[in-house]
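The structure under discussion appears below in the form of structure tokens.
With one protein chain withheld, the remaining protein chains of the complex are depicted in position.
Our next item is subunit A:
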């Protein structure tokens, strides 16, 4: 049994060594993801919302982070093939599956300069007159300084 105890001591010593090497040297790591939401009065678009061709809309979402927000993006792509659905918990009625001819496509990235912890995204988009009408998918994403990301997506429709 003496062997057992001496080995146990060795283990304890070794675990101590392992953890003591990890003692903090002033770095506190950020383990929190940013948040993103459209679930407030001005949030835009809302699930299943219909957007009319030719109109200009302001896309709005609120983002927060415990430390510093870094960048965000907005993407709009068609969902004519019903390949996905949104994460808003609402089921929208989709049009029949169809081929795309001239679908609307919007891909834009933005950086936040002054490392805010709260920000309201505010992106103005005019729906072109010549794009295909039908089901679309709108996806927001945001990163913080550490590299954590959060996404949210919304099913919408473009109508005449």
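Heads up, the rule we're going with is that contacts are C-beta pairs under 8 Å (C-beta built on N, C-alpha and C of every residue); 3 or more make two chains touch, one makes a residue touch a chain; residues count from 1.
In this text, contacts and distances are computed from a predicted model.
This complex has a chain not shown, and the name its UniProt record holds, of "PAS fold-containing protein", "Peptidase M60 domain-containing protein", "Iron complex outermembrane receptor protein" or "ABC transporter ATP-binding protein", is "Iron complex outermembrane receptor protein".
Listed here are the subunit A residues that touch the chain not shown: 3-4, 7, 10-11, 14-15, 17-19, 21-22, 24, 27-29, 31, 70-75, 77-78, 81-85, 87-89, 97, 100, 103, 105, 107-109, 111, 139, 141, 143-149, 151-152.
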